[in-house]
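Let me give you the structure first, and then I'll get to my questions.
All protein chains but one are shown at their positions in the complex.
Here is subunit A:
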Amino acid sequence: MAAETGTPTTLTLKSNDDELFSVAESAAILSVTIRNMVEDGCAGGVIPLDNVDGKTLASVITYMNGISAIPADEEKKKSYRDKFLSDKDFETLADMVLAANYLNMSCLMDAVSAKIAQVMEKKSVGWVRRKFGIENDYTPEEEAAVKEEHKWTFEGVETDDDN
């Protein structure tokens, strides 16, 4: 391992659409899933990540490199995370949260979850159903009753024309 040879070890990660990525082991082990593989000695060749596509994996690796370059300073890490997520749309965030979950990266998971919540905050019920692919299983009467109970929460909701 890196500590023994004195040179940084590089891992090769493979996305589910067969893209290959090189990443420093020290950054990659932010993922507990990858760290376990490294510790079990199964990281010799290419590490296949069957649940992550190339576009998302590239983004996750950018994050891994960026955050591991920051010394132990929680405030700086937080502002890096905020900046990293600031321009991502809902679909990208959803892909990232799935990847973070699969890779077992709790800091990214928490940050992306909070960012998704921030995007959702003022959205309509219909927007949430569409974006999350949820089927409305209420009857019109049931839905009206739930809505009536919390009528005031429907004030100030954004219109749905933006994504």
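The definition used in the following text is that a contact is a pair of C-beta atoms (placed from the backbone, for glycine too) under 8 Å apart; a residue touches a chain by one contact, two chains touch by 3 or more; residues count from 1.
The rule we apply is simple: contacts and distances are computed from a predicted model.
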item: Protein name as given in UniProt for the chain not displayed, "F-box domain-containing protein", "Small ribosomal subunit protein mS39", "DNA primase" or "Mitotic spindle assembly checkpoint protein MAD1"; value: "F-box domain-containing protein"
item: Contact partner of the left-out chain, one of A:L20, A:V46, A:A69 or A:V146; value: A:V146
item: Contacting the left-out chain in the complete assembly, out of A:L11, A:V38, A:V52 or A:A94; value: A:A94
item: Positions on subunit A where the hidden chain makes contact; value: 90-91, 94, 97-98, 101, 109-110, 113-114, 116-118, 120-122, 125, 128-129, 131-138, 143, 146-147, 150, 152-155, 157
